[in-house]
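Below is one structure, written out as structure tokens, with a few remarks after it.
Apart from one protein chain that is not included, each protein chain of the complex appears where it belongs.
Going in written order, the chains are labelled A, B and C, and every chain counts its residues from 1.
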Amino acid sequence: MALDTVAIAATTPDQEQPFAALGLKSDEYQRICEILGRRPSSSELAMYSVMWSEHCSYKSSKVHLKQFGEKAPHSDALLVGIGENAGVVDVGQGYAVTFKIESHNHPSFVEPYQGAATGVGGIVRDILTMGARPIAIMDPLRFGEAHAPDTRRVLPGIVAGVGGYGNCLGLPNIGGEIVFDKTYAGNPLVNALCVGVMRHDQIKLAKASGPGNLVVLFGAKTGGDGIGGVSVLASETFGSTGPAKRPSVQVGDPFTEKVLIECSLEIFAEDLVVGIQDLGGAGLSCATSELASGGSGGMRVELDTVPLRDPNLSPEEILMSESQERMCAIVEPHKIARFLEICKKWDVTVTVIGEVTDGDRLIITWHGEVIVDVPPRTVAHDGPVYNRPVARPNYLDGAIADTPQLPKLDATNIAQAILDLISSPNMADKTWVTSQYDKYVQGNTIQSQPEDSGMVRIDERSHLGVAISTDANASWSYLNPYEGAKLALAEAARNIATAGAKPLAVTNCLNFGSPEDPGVMWQFAETVRGLADGCLEMGLPVTGGNVSFYNQTGDVAILPTPVIGVLGVIQDVRLRTPMAFNCEGLDLFLLGATNADFAGSQWAYMHDQRGGTVPVTDLQREMRLIDLLLEGQPIFAAAHDLSQGGLAATISEMVLHHGIGAGLDIPGDLATALLSETPGRVLVAITQSDSQKIESLATKYSIPLTRIGKSGGSTLSINSVSISIETLREAYTQTFPKLFGTEKLG
Amino acid sequence: MKVGVVTFPGSLDDRDAARAVRAAGAEAVSLWHADADLKKVDAVILPGGFSYGDYLRCGAISRFAPVMTSIIERANVGMPVLGICNGFQILCESHLLPGALTRNVGLHFLCTPQPIRIENISTPWTNNFQQGAEIVIPLKNGEGSFQCDDKTLDQLESEGRVIARYVGENPNGSRNLIAGISNARGNVVGLMPHPEHAIDSLTGPTADGLAFFTSVLTAMVGK
Amino acid sequence: MATIVVDVMLKPEILDPQGQAVLAALPRLGFTFAKSARQGKRFEIEVDGPVTQAQLAEVSKAAETLLANPVIETFTVRVEE
Partner (left out) sequence: MATIVVDVMLKPEILDPQGQAVLAALPRLGFTFAKSARQGKRFEIEVDGPVTQAQLAEVSKAAETLLANPVIETFTVRVEE
């Protein structure tokens, strides 16, 4: 295959280029020609096409996402905001915490195990890149109907992949979500969150400054992963004998990543890098252009020095390769010897591939010939921006008008209703999944599944810790994406506070259908507006996130699924409030008022009712509730959030956790009391002597307070009806083993 | 007294093991797989993890690390060695312990608080337990099913070398519910579940695991 | 009785961390013969013999749906001598 150099490009302006096959529109191609003052070389075309893709450039979402900056609340805690690999938050005592969620949806549908595994690997490198030691992961997941045959292929594979990669890295899995809905058939969502910790002075940024500094590639060798599009380019334009076989699926190598983590942390500890960037989507194209444009602007890279797994890769392919487990660092020349030594100690492949220059061009050569000569900013940051059409979708009016039928509950059917609820796949025990994840490794896990939030200790002496929760209620977002986003934010923050941690910062992963559908774009715009407004009102900065579009099959998009992650800090993890009571005789109080909120509820889902008006969240009240929970923490023996499945689910989960029963006394409409999903409610357990205190707290924060029962006994009793704990447990625990118990091979 | 904790590439529970050693009152000394020097330690722990990714067979590659040559030498003259999970697998691959650990019958990685019974309290790693004590510590592995031939099994049983057994349902298909064994001399112990993750009920299911680490102190001081 | 063997290997373009681990370990143990190494799976399946063409076709179908993952693996089916 002939090499297309910059010199050739300059003299062959009329050479046709397959920009459309690479996903570029003709006006985008024109802009590239204008930027360069000539047609791009094939390597330049490859770089621009991948960097200007939706995935890398956020071209459809950018105009909306900027609200997170414009409406950002003032926050002293924010050390690094949106734009870097991950945001960084000050949690006190000199510690900084970084966290972020990312999606790996489509690859996980094609090859569930490897797709999910490499999703975990990718987000962990983002966190590592900030200079932090990764300390925990979470995995919010969405699947098609639990009984669908394809779910039996996809779910076990994804779960094994999340576990296989995360366990091998030694990262405790401290939470996640598993939700089923038919719109996710063909579009499973694999979102992965990672959190890391460092000292303030260890924060690293993606910038290549200091002419003469070296560009160092380390980690796995580069293979032909994820470069299908570029093979098109190589074969079409230059008439090779047809594209070589390129992998359609990337295989992760968690061992290589584990070693890369330890090696990088040792390098950071000795302060050997000026800037650093992980290689993820768009591989070297992204890393070199972002490092260069984040720094002084000039960089020269000898692409033929890149160590290859497949010696037949073309320069275009090397630039595009998305091979996993690689990092790119900027190192001062006098520190390179030590850098190489540490890589050798960990047996990590390392190569100096170029240097920072004092120009403002990114120049890439291949055996001495210049194949790329571009202003790096134009690749990394000046991609196209679309103001895509937005239109309120037609389904909405009908859906909102379709108010769900209120269930009727009385002594004759209440037990069955509860058993049906807690045995339904969305509500049932997830131990079949979470027991495949290591939650003990690193010895700092304070809370993990099935608690409301995950919590890890970050200092063994001071007992400082952080808590994280991720939440999304796509059924609400479907009916009202603006409120849906706020409700998810409120729920995640509440889940942190029930444990006694103070919410500090937000990350998110926005999973949607095609941005080319104005209805989907409207859902997206409303979601971002809701989240930005919510964050502003609650004083919580959005520190980063991820957008995943094109989750749809034909015309049918997934439910709009904004997964919101909230991080909080707790001064002394020993004082946290667990989700369940472990003794008898405690008073159970419900904080918050209950209305008949069935739209988007589990009960409605189970009865195939998808319409209605979603509750409007009152963030001021949510914030008062959070303050109440934090102030009241010393008196709470247990606190558990009410969300999907309402009070019925919450009390069942509390009872089952330690096998201690409860008796509830419920006046009024049973169905509303037990199954409604009115937001802003928490069930707390306290000793009788503290009743006075909770009453005065409720008054102080004007949160409705109802005493609803007592812990104890071997049944869950509601008014005159009792269900034995064994019956409850059977219903709760059998669902997943029955659905997915058949062993996967491998 | 000094207890060495070996780090192989891919070790994960080395820090937790060192923390457990310190919690028991001993000094934890970090040992590096590529370094044959045991730094004058009195005992050694091979921690859990996925050394070399465990891609070939758990423990198969680590067994050849330079540090193992020294450990095998000292183990054969009585130095206490505890292999936890991946460490147990390495001890079997090194032939310091008989048998092998194979794929769980459920074919999944399994992480769970696991009840076990201490069956032999005469080893340097179990002497602080009561005979027959039932404790709960985490079990977490994908290849924890202890297998050996009938003759070896008879020998292990008749010599009292099964030091811990799972209680209740067999979690992984191990023969005779074996959770841990020792060598003939008793100084080398392999254990599938993880006592280092159960030294404090704040972060573990219980604090039951600490006694493995205080035991070795007792054993050494008693000498 | 006859034995049918199904060999399953990762496609050549797919990263093979297992094979790499073997390739890296061999020279450390003093074995210098290997230029490359790949690791796959081998299934031995006993069937009522003698093996018919129809049976082999069935096994191939089973290999494709169950024993191998065609997205990343290739397989061969043969009767063991």
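To be clear about the criterion, contacts are C-beta pairs under 8 Å (C-beta built on N, C-alpha and C of every residue); 3 or more make two chains touch, one makes a residue touch a chain.
Just so it is clear, the model here is predicted, and its values are computed rather than measured.
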(message) One chain is left out of this view; which of B:1, B:23, B:100 or B:220 touches it in the full complex?
(response) B:100
(request) Out of B:28, B:46 or B:60, point to the residue that touches the absent chain in the complete complex. (result) B:60
(request) Go through chain B and note every residue touching the omitted chain. (result) 56-57, 60-61, 64, 92-93, 98-100, 102-107, 145, 147-150, 173
(message) Under the stated touch rule, tell me which residues of chain C contact the chain that is not displayed.
(response) 1, 7-9, 19, 22, 25-26, 29, 31, 33-48, 55, 58-59, 61-62, 65-67
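Just so it is clear, only the chains that are shown with their structure count from here on.
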(message) Quick check: how many Å separate the C-alpha centres of chain B and chain C?
(response) 34
(message) Quick check on chain C: which residues sit in contact with 2+ other chains?
(response) 17, 20-21
(request) Please list all residues of chain A that touch 2 or more other chains. (result) 253, 255-256, 347, 745
